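All protein chains but one are shown at their positions in the complex.
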Amino acid sequence: MKNKITVLAFSTAKQVMGFSQQMVECRPDDTAESLINRLVPQARQRCGSARVALDEEFAEWSDPVAGHQELAIIPPVSGG
Amino acid sequence: MKNKITVLAFSTAKQVMGFSQQMVECRPDDTAESLINRLVPQARQRCGSARVALDEEFAEWSDPVAGHQELAIIPPVSGG
Amino acid sequence: MQVDIHFSPHKIQVPEIRAGRECGAVVEFQGIVRGTEDGEPIRALDYEAHPSMAEKELLKITSELAAKHFCDRLIFIHRVGEVPVGEISLYLRVDARHRAEAFGFCQKLIDRMKQDVPIWKTTSNK
Partner (left out) sequence: MQVDIHFSPHKIQVPEIRAGRECGAVVEFQGIVRGTEDGEPIRALDYEAHPSMAEKELLKITSELAAKHFCDRLIFIHRVGEVPVGEISLYLRVDARHRAEAFGFCQKLIDRMKQDVPIWKTTSNK
């Protein structure tokens, strides 16, 4: 059985990733960074100073994604 | 011809003076302090930390009142 | 800067105004009469003012503050007479390009008002 995770890309990250939401298969040793880099070459670098959130909590790009349902790429925010 | 000035007393100064507004004769050498002390003994002291305004501008108690139309006794303010 | 200053014995109606094209921030403040004063329940506060002097002082303060906090508009409404618990005694609205100016102006105006603007409150015993 394969593990799947929903990847969300917002704002400028949407352009880099080419989607706003996608269901993705992940490998047992995937980190947030390795996962998105497999979807788009150098995605992590190209997303600049974006942060990552796992299940709606800010996390580190080096954190493993195993056990999470959602990975969100969070470019610098600009609400208001 | 006598000079007259309107004396206004607000808030706690009203209790001290016994009026909120009164037309008063003033002498040529009157200061704000001497004028109100003549109306009510020790009025200046009894008005505590009140300030005085002459023609709607803050002034000193030692300022002469000659040439002004209005003297207002301004206790500590508390708007809001 | 457009400045409107009002003293009114009537219940304050919060004005509905469309902000100007270059306005990015509107800060509004309502001062409301609380149900207790110095720990004792009250029914109302009484406000009195020297309105024409108060307006002059507010205009002085406004022009001083405007030099530092660039704002487009100020509306200042202070109720006078008896103000029942739960009703608005003071309403302020500041429109500015950016929020820091609007917040700075509004807060400093209240601070200065509480030092120098001839308005007084007393607990209503009626």
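Which chain is which? They are A, B and C, in the order written, and residues in each are numbered from 1.
Operating definition for what follows: contacts are C-beta pairs under 8 Å (C-beta built on N, C-alpha and C of every residue); 3 or more make two chains touch, one makes a residue touch a chain.
Please read all numbers here as calculations on a predicted model, not as lab measurements.
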Contacts of the hidden chain among displayed chains: A, C
Of C:A19, C:A44 or C:A66, the one touching the omitted chain in the full complex: C:A19
Missing-chain contacts mapped onto chain C: 18-19, 21-36, 85-86, 97, 99, 103, 106-107, 110
Residues of chain A in contact with the chain not shown: 8, 10-11, 53, 56-58, 72, 74-75, 77-80
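Following the convention adopted for this analysis, only the chains that are shown with their structure count from here on.
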Between chain A and chain C, centroid-to-centroid distance (C-alpha), Å: 48
Length of the line joining the C-alpha centres of chain B and chain C, rounded to whole Å: 27
Per-residue multi-chain contacts in chain A, two or more chains: none
Sites on chain C at which at least two other chains make contact: none
